[in-house]
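Every protein chain but one is kept in place in this view of the complex.
Right after this comes subunit A.
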Amino acid sequence: MEESGDSRVVLDYGDILLRRGDVLSLMEGEWLNDQVISFYFEYLKTSSKFSNLLGVELLHTSLVHLISCMPDQDQVDMILEPLALAQKDLVFAAVNDSEDTSQPDSGSHWSLLVCERTRGAFSFYHFDSMGDSNRAPALALAAKLRGHLGSGGSLESVSEIPRQTNCHDCGVYVLAVAEAILKEREGTHDDPESMSEVSLDCRGHLHVLQWARSQGPPCDWNEETCWKAARGGHLDVLQWARSQDPSCPWNPKECKEVAMWRPGIFRWIQNNS
């Protein structure tokens, strides 16, 4: 085995071997390769950065590449089955625009596909630091994942994310956005201590909120109620809370901040504030 020069193993981390050539793709102006992305996903999974990743899957880039190349949904299902993705809350996949699957180091752009499960249904979000230039491969991948999961909405492009200002950092944006979403999620797992008694939090269940408000006297709600609905992506809850008389107080600016990556709810807040 050639183990000299760029083939020299620099880091053995989980099931990732980073070679010198991979690490060099981190240099200023270079394009990230799939190995570095897989490494960082593995790092996010296994380092103690996040406390609860039980419901999270960060797919290996090679695995994503493999299912992207598979013409047959049966094959895709067979490959994905052990991962039990239907039980996950969040699934991340780095999307590459490579069209020639036999050419080494092909491709020119990375973006991020996120599948989120809320109340049993999957939503698909596309984060592309170049606008929507990876939409075609992202759509193709989303179709395969949707086929595997058995259901799911159409692919929504998230436009409210930072854009790259150069021609080489898309891979870094993919990693940064994935990490930011995980951080956001970490915040939503409140420990009971931090849940203030005065903040009515229905955890996205509209009927719970409706029940709580129909009591005599109704349970108190406050800005945090709307904020939590925005952060959890529960548009129906937010809409109902705001449509009541008197409506639930809110701070649209703060709600928008936490709903940044959910286009539907973000637009609604913008149009209704």
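Heads up, the rule we're going with is that contacts are C-beta pairs under 8 Å (C-beta built on N, C-alpha and C of every residue); 3 or more make two chains touch, one makes a residue touch a chain; residues count from 1.
Everything that follows uses one rule, which is that contacts and distances are computed from a predicted model.
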Which of "Small ubiquitin-related modifier", "tRNA (adenine(58)-N(1))-methyltransferase non-catalytic subunit TRM6", "Elongin-C" or "Protein prenylyltransferase" matches, in UniProt, the chain that is not displayed: "Small ubiquitin-related modifier"
Selected from A:Ser123, A:Gln164 or A:Asn251 as touching the chain missing from the view: A:Gln164
Option touching the unshown chain, where A:Lys88, A:His109 or A:Lys228 are the choices: A:His109
The listed residue (A:His60, A:Lys88, A:Arg117 or A:Arg262) that touches the chain absent from the view is A:His60
Going by the touch rule given at the top, which residues of subunit A touch the chain that is not shown? 1-2, 6-7, 15, 17, 19, 21, 25, 30-35, 60-63, 65-67, 69, 78-80, 82-83, 96-98, 101-110, 130, 164, 166-171
